[in-house]
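Structure, as structure tokens:
Missing here: one protein chain of the complex. Every other protein chain is in place.
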């Protein structure tokens, strides 16, 4: 059983956060809210999302699991205005999801969850540095880095208490340094890892410019990026595997 | 003789209404206003447009007929701001149309009307149901239907007093139901016909979102859609032939 009403913008933000990594996903319809975990086909980027029942105008679920075509579902959600209410209702028998907005009803065939790539286990990592930074700073660095390179280094200079982003191209370089005062918070520790810019760009697209992003970093370890959606009633965690240092 | 001045927006709306179906058309320069009738190359969609002299700032004509390249004329009209005045003057001798906006004069070679597809006779149809609906409701249904199918059913449920739009795809469906209270007006009668979505999309593009569209429907009959332009000084009627029911 699943029957819920949610603002279109909340649904859009939720779907976009996952849709930057995968085209299909499993959605857990838990009593307390929705839960989605997915990993991209290359096993490099993961997303762990929860959207609490409090993010909904009304919410009723008892623990089902559905598989959805995210691209299609995003198209439907994008048709609604931000403030319009979207009614979602699962038909258990036909395995279809009824989505209605202001009289318009869309019947979406679900996908057998068995046919969707298995959900990843998010590894417990002991990451030594924590940086809390505005989404727009990530966006600026990623956009600039893309002009010169296809990979990017994230790190912390412990003594100077600086978070840095570095991209080295064949001729040109991009470097962003954010001091403690430019950041929302910083816990220093040995941290420096290289990442694929493609993945970071995908994740960046889903991070609101005004979000407080909690980034956890280590030495040649994955990066975790966490931010809230739905005014705190939902949360997204991305994890991105490092590339092997090229230098 | 033809010499007229019209607001750019009125001219743009007029040309767009016809331009969604054909690239060239004949324009009758009647004493009381302009008249255009045209049918698309496949004989599926027709348009019947009139723009009364009252829609113009000044208007002088005595019954001529010209053939025009609509695409070119739309490009010229689109260069002007909505509120700018467009001066149209026919040079009978050279068979050219002089179009001037704020000092800029465009000389458009006309097309021999004989070389343009013959104007259609709009059949008198006795359509049993009449629905008056906002342009934006048509737009929503057509946009959603396009995600799942290439055809669309329009119909009326007589006892429930409901106007519905249905699109059935291979896996997903779209359904819009509008009750009497969601409509501007409704006259029920047996009505259900299937249409090509391509044509309805073209017509939808020319229907203002805030227009009151009078739709006449029958059982496997063409649909007629009528709306005003130029603040009531002009009117557009589309007629679209049905597809054979696939079920």
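A and B label the chains in the order they appear, each numbered from 1.
Keep in mind that, in the parts below, a residue touches a chain if its C-beta (ideal position, glycine included) is under 8 Å from a C-beta of that chain, and two chains touch if they have at least 3 such contacts.
Remember, predicted model here, so these are calculated numbers, not experimental data.
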| item | value |
| --- | --- |
| Per the touch definition above, residue among A:87, A:140 or A:180 touching the missing chain | A:140 |
| Contacting the left-out chain in the complete assembly, out of B:1, B:109 or B:125 | B:109 |
| Interface with the undisplayed chain - residues on chain B | 72, 75-76, 79, 102-109 |
| Contacts of chain A with the absent chain, listed as residue ranges | 140-141, 143-144, 147, 171-178, 182 |
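By definition in this document, only the chains that are shown with their structure count from here on.
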| item | value |
| --- | --- |
| Euclidean distance of C-alpha centroids - chain A vs chain B, Å | 44 |
